[in-house]
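With one protein chain held back, the other chains of the complex are shown just where they sit.
For clarity, chains are labelled A and B in written order, and residue numbers in each chain start from 1.
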Amino acid sequence: MKKEGASAKTKFFKPQTRKSFITYAMVIVAFVVMQILSSGGYISSMLTGLLVPLCVYSILAVSLNLTVGILGELSLGQAGFMCVGAYTSAIFSIVTSETIENVWIRFPLAILIGGIIAAVFGILIGIPVLRLKGDYLAIVTLAFGEIIKNVFAALYLGYDSKGVHVSLKSLSNLNLEPDGKLILNGPQGISGTPNDSTFIIGAVMLLITLIIAYNFVYSRTGRAVMAIRDNVIAAESVGLNITKYKLVTFALTAFLAGCAGALYSHNFYTLQASKFDYNLSILILVFVVLGGIGSIRGSVIAAIVLVLLPEMLRSINSYRMLIYSIVLIVMMIITSNEKTKTFISANTAKFKALFKREKVKEAE
Amino acid sequence: MGFLNNLINGISLGSIYAVIALGYTLVYGIAKMLNFAHGDVIMVGGYVIFTCMTTWGLNSWLSIVLAVIACTLLGIVIEKVAYKPLRQATSLAVLITAIGVSYFLQNIALLIFGEKPVNFTSVVNVPSIKLFDGQIVISGETSVAIIVSILIVVGLSLFINKTKSGRAMLAVSEDRGAAQLMGVNINRTISLTFAIGSGLAAIAGALLCSAYPTLQNTTGAMPGIKAFVAAVFGGIGSIPGAMIGGILIGVIEILGRAYISPQLADAIVFAVLILVLIIKPTGILGKKISEKV
């Protein structure tokens, strides 16, 4: 029955359109339900507090999925791009909080600035990095993420009547005048970021991210990127510019991660660079892998489940991280083992290609 | 003198990274997976030695032997339970499982040994060497770490190139399918790899905790990452590469901290890694991967 219904609908919609619209509808329904529940005071403060972070992590997972799932390259630098977006947007908001008073102008601008600067970083990093392959690319992106984190953690920034002061050593090396304003305080990070992030903005951003992601995947560029993923040599031989397409995907991932970072930094009063370490990158990668590599909807669902899980386990305090780790291992074994039943192949490379072809079929 | 001191300290740190990196490189070369939990096996090794020496009062040699046995068994168990079901899965799936195992080990250690760091009694009782009227001091831990890492590299190279099981490992790393056709027992070879890698982790734990005598459940995480970087740096899969990578990372870290900026020492290490990989994409001693058309 289901199948018939599905094929009947495809007369009106392309399957990919249907697929993306189901995801949009899920997000909208979830948003409306949560909004109604929270306005009625039916949800706990914990869940209310989690609403924006859930959007942030979902956006991060979807954007990383573009690099990991669609481009097929393992990136462990997502936290670094998020860090860039978070810091730059927070600095922008603090500096302009008096000149641009309207939140509806200032905050979107801050998000855009965070995203664009992260994308610039993405391109700068991408040019050398994308020459590498596989695990080497993974370790280099991890290294870039750690460099960004370390530099921001050592950065002191302030301004006074004499102009902007920057130091990488200590507060006193900044030579800030007493009436100057300190923006970045080294490891103590930024404080005083206006709390502009709301669930509505978060949900809208998530929706925009999904629209961008789906349209990217089904666009000409997206198909080219998938062709590169499945067979570089074949793609090259039909005249695709490998570097360009890789870079576009990488920059888009960085842009969305930067936007998510902006949303994140404006949800909290303070921000410290130590938050954006490799563990965060790995966490986001876990969302992508558990949600199904290449599945955009899966990324959102996995992000939500895995962010909620440790919070739901709070009542068993000291065991919760232990249980989280066991769940991770067990879920991985269950999900990946069933795949292995379907694809029996001794050769890992062959297996990878098979798996990805299957994905493309499913995506179409 | 200051420079020489820093250099010696760098080599000392580097040889510990090298021993850890050997474990990474071995497992990666044969099982083709990033064993993120390797650093945490080091921590387990440290705790086993600590328990043996401090709680049970055993002597250091016996403690190290027990730790090597315990970690070897742990390595085999982890491989059987968590990684073997995923033998055919994507490398990403295995990576995530490895991360899960890493969290698991950290949290189980937290429950068993508590959250407070303990002070580790050095297993080394070699006197330190003083040169130039005490201006340069080479501690016992440093000399032992350097000697042990060289011994391990030589021993491991001999094992892989000269023994039957060693050559089986080499064959599996070259071409798993072909090796199987030639009668190599893949599962046993991979188990053996994990056993050796984890045994090395116990030794690395002994060296690490002796040189930097503190131990808590997250002790292994950062050295693990650094050693992984070292393994990539030297060319992952290559045994002499791991040694060279480890030493270089250690020296760069210490010199960067001493002469450039302590805050940015880690950033410098990572920046050098990126430079090396961009110039030579498979690491210093890495094999060139030929593309099949």
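Basically, contacts are C-beta pairs under 8 Å (C-beta built on N, C-alpha and C of every residue); 3 or more make two chains touch, one makes a residue touch a chain.
Please note the rule applied: contacts and distances are computed from a predicted model.
According to UniProt, the chain absent from the figure is "Branched-chain amino acid extracellular binding protein", selected among "L-serine dehydratase", "CXXX repeat peptide maturase", "Respiratory nitrate reductase gamma chain" or "Branched-chain amino acid extracellular binding protein". Here one chain is not drawn; of B:L58, B:I76, B:V137 or B:L170, the residue touching it is B:V137. Considering A:G186, A:G222 or A:G258, the position touching the chain not shown turns out to be A:G186 (whole complex). Residues 37, 42-50, 53, 56, 150, 153-154, 169-172, 186-189, 191, 195, 264, 267-272, 274-275, 290-292, 295, 297-298, 301-302, 304-305, 308-309, 311-312, 314, 317-318, 320-321, 331, 334-335, 338-339, 358-359, 362 of subunit A touch the missing chain (whole complex, contact as defined above). As for the chain not pictured, it touches subunit B at residues 1-2, 5-6, 9, 12-13, 50, 54, 107, 110, 114-121, 128, 130, 134, 137, 139, 141, 211-214, 216-218, 222, 253-255, 257-258, 262-263, 265-266.
The criterion applied here is as follows: only the chains that are shown with their structure count from here on.
For the pair subunit A and subunit B, the distance between mean C-alpha positions equals 31 Å.
On the side of subunit A, the complex with subunit B involves touching residues 68, 74, 128-129, 131-136, 138-140, 142-144, 146-147, 150-151, 153-154, 168-169, 233, 278, 282, 285-286, 289-290, 293, 318-319, 321-322, 324-326, 328-329, 332-333, 335-337, 339-340, 343-348, 351-352, 355.
Those residues of subunit B that touch subunit A in the complex are listed here as 28, 32, 34, 82, 85-93, 95-97, 99-104, 106-108, 110-111, 176-177, 180, 225, 228-229, 232, 236, 261, 263-264, 266-267, 270-271, 273-274, 277-278, 281-283, 289, 291, 293.
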